[in-house]
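Below are the structure tokens for one structure; questions will follow.
Here the complex is missing one protein chain, while the rest keep their positions.
Right after this comes subunit A.
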Amino acid sequence: MTMAKRSSSEAMAWLLFSAGGVVSALLVPVLLLLSGVLFPLGLLVPEHAHLAAVLGHPLTKVVLLGLCMLALLHWAHRFRYTLYDGLRLKRLSVPINLLCYGGALAGSVWAAIVLF
């Protein structure tokens, strides 16, 4: 059987996809619960100065940026295959890859601008 050679880009894309899935599954529910439910409902009232200090800390920013980047890369991989297989558009793989990974990159830059 003739086969293509080992694909390091697929390996990289999949690792980032998995990492994105794991960190999103771990962190996003916590963030949603805090900022979407507990804070607005007043069930947990953080002191403003304390919250500002936590959010202003460089480590928090790095973690949040990492979360945004990996979550976007997770989306990029999923959406790429949704277009490839779900909509049978594999012949358009070049523009699709540009859209997905370009979108993830643009989103990451935007996240960095918002955070820093």
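Some notes on this structure:
The rule we apply is simple: a residue touches a chain if its C-beta (ideal position, glycine included) is under 8 Å from a C-beta of that chain, and two chains touch if they have at least 3 such contacts; residues count from 1.
In this text, contacts and distances are computed from a predicted model.
When the unshown chain is looked up in UniProt, the name that turns up among "Fumarate reductase iron-sulfur subunit", "(2Fe-2S)-binding protein", "histidine kinase" or "Quinol oxidase subunit 1" is "Fumarate reductase iron-sulfur subunit".
The chain not shown here touches subunit A at positions 1, 3-8, 10-12, 14-15, 18, 81, 85, 88, 90.
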